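With one protein chain withheld, the remaining protein chains of the complex are depicted in position.
Chain IDs A, B and C follow the sequence of writing; residue 1 opens each chain.
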Amino acid sequence: MSAELLSISGMSKSFPGVKALSKMHLDLYGGEVLALVGENGAGKSTLMKLLSGIYTPDEGEIVVAGQAVAISGTKQAQELGISIIHQEFNLMPDLTVAQNIFIGREPRAAGVFLSERELNRATAELLEQTGIALNPKQLVGELSVAKQQMVEIAKALSFKSKILIMDEPTAALNDAEVAALHELIRRFVTEQTGVIYISHRMDELKEISQRITVIRDGEYVDTLNTSEATMPQVISLMVGRTLSDQRPELPASRGPVVLKVSGLSTKALLKNVDLELHRGEILGLAGLMGAGRTELARAIVGADPISAGQLEIDGTAVSISNPAVAAKLGIGYLSEDRKHLGLMLERDVKENIALTSLQKFSTLGFLNDAAIEAKGREYIEKLRIKTPSGDQITKNLSGGNQQKVVIAKWLLRDCEVLIFDEPTRGIDVGAKEEIYALLNQLAETGKSIIMISSELPEVLRMSHRILVMAQGRISGELSAAEADQERIMQLATAGAQPKMTNQPQKDVQ
Amino acid sequence: MSSPALTSKVKSNWWKASLQQLLAFASLIILVIFFSVASPKFYQPTNLSNILFSIVVTGLLAIGVTLVIITGGIDLSVGTGMTLCSVMTAVFLVNLGLPMVLGVICGILFGALIGLINGIFVSLLKIPPFIATLAMMLVAAGLSLVISGTKPIYTTGVPGFQQIFAQGKPIPGLVIPNAVLILLIAAVVAGVILAKTVLGRYTYSIGSNEEATALSGVNVIKWKVIIYTVAGCFTGLAGVVATARLNSAQPAGGMGLELQAIAAVVIGGTSLQGGKGSIIGTMIGALIMGVLPNGLSTIGVPQEWQNVAVGIVILLAVFLDMLRRRKSVS
Amino acid sequence: MSSPALTSKVKSNWWKASLQQLLAFASLIILVIFFSVASPKFYQPTNLSNILFSIVVTGLLAIGVTLVIITGGIDLSVGTGMTLCSVMTAVFLVNLGLPMVLGVICGILFGALIGLINGIFVSLLKIPPFIATLAMMLVAAGLSLVISGTKPIYTTGVPGFQQIFAQGKPIPGLVIPNAVLILLIAAVVAGVILAKTVLGRYTYSIGSNEEATALSGVNVIKWKVIIYTVAGCFTGLAGVVATARLNSAQPAGGMGLELQAIAAVVIGGTSLQGGKGSIIGTMIGALIMGVLPNGLSTIGVPQEWQNVAVGIVILLAVFLDMLRRRKSVS
Partner (left out) sequence: ACDTPSAGSSGAASPGGKSFIAIVSKGFQHQFWQSVKQGAEKAAKEFNVDISFEGPDKETNVQQQVDQLNQAMAKSPQALAIAALDSKAVEGVLQDAKSKNIPVIAFDSGVDSDIPLATASTDNKAAAAEAAKHLAQLIGNEGKVAIIGHSQTATSGTDRRDGFVDWLKTNAPKVTIVDIQYGDGDQLKSTDLAKTILTANPDLKGMYGTNEGSAIGVVNAVQELGISGKLKVVGFDSGKAQIDAIKSGLMAGAITQNPVGIGYETVKAAVAAIKGEKLEKVIDTGFYWYDKSNIDDPKIAANLYQ
């Protein structure tokens, strides 16, 4: 084996009331991609934040290239050759791609003056080398989530670091983009460099990693060679039990149409979208990034204005001007961006859970706090949300557990139609199974679900029927029986390459 | 699921919240003790009652501002808005000759109208609150002069008005005037709204994450308009009390009061980011803002130094609060 | 790598940015045309020069405020801070008898000192900018009175001071005085700082996402202090020009100017959220704030209506800007 790049040992870190890491250890060698897996809240991100100096460890040792070091901040981490792509983006939306990548390291013309031309040139060169398709001069705020992730990756690569840490880099990417990223990583890894790769997508571990370290409840569990490991084995190490991967029985007959969308268009992207959702159905909505799935969902619930189209609920035409109206009519939308659009991060868990259903907990405008507390507790247990109590500030939960809070609040509202946008983004395998079970249970009790997902296996496994979108249109429909990955990809890439052309379309008007 | 460690966590949360108010309260106590020691004249019932009386208008304005700030907004219009409400109350009572109760209600409702307009601009038309209320501040200042013809309107002809809404001392032996009781009642009402009602919960939610609240099926636009309108009622009430106290509507004043009110809110621990804050904190903040000039003058500090002292105390109070918060985070 | 589609996108970006300034500019042009049509007295070289002269102090303050607002902060201390710098400039020139150039530099540096203190409180001690600068506003107001002994300090004994820093008209035939040229130069300097220097880049970056900027290895605390200090220099310069114009330091004024400056910044399209904004926009905003009272008074609108009109114009300008922005998003 080649040289040891990084070694962590005896690492502990506690937050008030939470022991996030306990005597954790891990080694990274040159030339390898080490996958780090564990349930939501296992302590993966915390470990990475210790490595970048955002947190200081309670105890433990970090050894970089044979030298024991104390890391006090990002800058120092970079000097030690460590760069990190955090789970949550760290970008400046008002700056361009190039300005973001080289922030703090701007090429200068004379002392304090900037050389914008040199900056853009260096960025273009970097993007060329790494094969990332971005325009250096575009504002980051205008990019889609996936492209913002690309900016983060480009930025991390620009440091020419020895150790690259990626905290769920693929959570927002589709399969094609994941493949491109893997290609990038393979090119990056040489004898002198290594990658720590955190992911909840078990399927990609085989693709990219050489070894897998498993962490559970802040403690080291085991490290396996990827080539020798089987996925069920990894998963059982992660969650401490074996999971069944059984596709549930689908109900034979479809119920009546509950939601009918016809001719829906938006100024920006959607063109003449028709859709029917039946009672008790899980309708999968697949497509490439930027195909317009999120836009469709937002348009249905009135979060964005529509330029044409009709909506019918149970056969009656309705007009939905905002999400409040949608919720009243029994349509709920779970956003894909929980941090910005899903949660009140500074407020506690039970309050977040109750937010959608406050009317239920009030008489004459006055709140029943005891009932809110009780319901909060009920859903924390039901969804196994890892939190000390309903009074915990939501920001302090791990990403996956935050996602569960978003789901809980919509379950509580008890809508007839639920639109889940990337419901399992950033969620560990165990929790995923729980959410799948929940979705099935909802469908069985007569609720109707639209599930938007970029993970094809998930779409295939869960959906009774699959709609595929491309460039703002529905490009095809597949029944559960006829659907497979290949057919979906065919429909998703129907027409021109959607990936690059969706932006200029927006600019035409 | 809840281990002993976890329970202790929850307790410590509760403690934190109390501590925050405790800290502003501590600043207040320290000031009171300091001034009492420095001058025997400070700690006299009459003087303490003076202080309470002097914070009534700012306090009422600060209550409204607290609601708005918790939504993540700001209200610069409360100072001159109060003046306009004062003018309108006098117009209702004197020029239109409405019965006292009706005139007062109309005065408060006029405040609600100002709040409603603020709310529509901020919420429906999406003008940043700083701008919308800055514009309203100017408009209200102008309208006060226009409507009153730049002259005070005297309410001396309205029997009982001054007594009931300002000077009257309902509790025999106690020197606390009605105006102070009105502030107290208003604070309790606002406190209950914030802590116990749907409106209060949405106030915090919107301040915490407006978009997420909207996507959760809350009609944020409507609720924000309501919050600004309710806040406007307190501005109207402040106008009524100011009119009663001076037995006249003074059309030229009010500018600058908004900064005093905002200072009181912030000293009381309400964050300008929105999502956090309390009425009790605001009341403590208003008391600090009232004790300071009074105490400084009582111990004979020349007036030109008073602004300097007030500035420094604001900094200290907020800084201590920050320190505490940072400590409790790490 | 850059397809034609991408280039078009970038072009549209550039257009958008220009359009924004175009829009504020359009408001200005509309106002000018309106007043010119309404009264032939408005569109005279002397009157236009009056307007320019009248915006110099607010304009200089607004430049500093622009920098601070782009970082996502706010500066309420510029009004009375300017007064304090004016007093200090007079103290340097008259009481200490420094040579003119040195005295003026010291006056500007005193502004930098105020900015530095603001910066330390905001950046190092993490006091919210609204509070830190509110406190500074009060402290500066008090210190101006204390230092001057509440009396004006006359600089009539400093030969050439008034000419060079205010009244002098360097270009024969043109009625533009030095003070206006100073504003122009200051605007260009600030514009270059924002667009072309590392400091400017970090100003936008911090306003856009402070945490991310810090995580990128930029010493945010240091740079924020620097930005506030640089902003303070413009406050100092405003103090110098005000002193020269009045040939004296007037210790009692300044309060309220900060809101005018902030209004100019916001009318100019700089977002109070931070991350966006430009000096040229601010200058247009300052011009609008100058044209309005002058034009209204020229066409004979009674003064009590002027505040109402200014308020409405602020709303309109910002609302149009919002409309345009919303359109360009969808």
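Definition applied: a contact is a pair of C-beta atoms (placed from the backbone, for glycine too) under 8 Å apart; a residue touches a chain by one contact, two chains touch by 3 or more.
What you see is a predicted model; the values in this text were computed from it and never measured.
Undergrad: With touch as defined up top, name the shown chains that contact the chain not shown.
TA: Every shown chain touched by the left-out chain: B, C.
Undergrad: Touching the left-out chain: which of B:54, B:89, B:208 or B:229?
TA: B:54
Undergrad: Any idea which of B:242, B:272, B:292 or B:315 touches the chain not displayed?
TA: Of these options, the touching residue for the absent chain is B:242.
Undergrad: In the full complex, which bits of chain C touch the chain not displayed? Write them out.
TA: Within chain C, the residues touching the omitted chain are 39, 41-42, 44, 46-47, 50, 53-54, 57, 145-146, 149-152, 154, 156, 167, 177, 242, 245-248, 250-253, 293-294, 297-298, 300, 303-304.
Undergrad: Quickly run down the residues of chain B that touch the omitted chain.
TA: Within chain B, the residues touching the omitted chain are 39, 41, 44, 46-47, 50, 53-54, 57, 145, 150-152, 154, 156, 162, 167, 242, 245-248, 250-253, 255-256, 294, 297-300, 302-305.
The rule is simple: only the chains that are shown with their structure count from here on.
Undergrad: Round to the nearest whole Å and give the separation of the Cα centres of chain A and chain B.
TA: 43
Undergrad: So how far apart, in whole Å, are chain B and chain C when each is placed at the average of its C-alpha atoms?
TA: 30
Undergrad: What residues of chain C sit close enough to touch chain B in their complex?
TA: Answer in residue numbers: 76, 121, 125-128, 130-132, 134-139, 141-143, 145-146, 150, 255-256, 259, 262-263, 266, 271-272, 304-312, 314-315, 318-319, 322, 326.
Undergrad: For a test of understanding, state which residues of chain B touch chain A in their complex under the given definition.
TA: Listed in rising order, the residues of chain B that touch chain A are 1-3, 5-10, 12-13, 196-202, 204-205, 208-209, 211-222, 275-276.
Undergrad: Going by the contact rule at the top, pick out the chain A residues touching chain C in the complex.
TA: Per the stated touch rule, the residues are 52, 54, 73-75, 78, 86, 89-95, 99, 103-106, 108, 112-114, 124, 127-128, 133, 135, 137-139, 155, 267-268, 304-305, 500-501, 503-504, 507.
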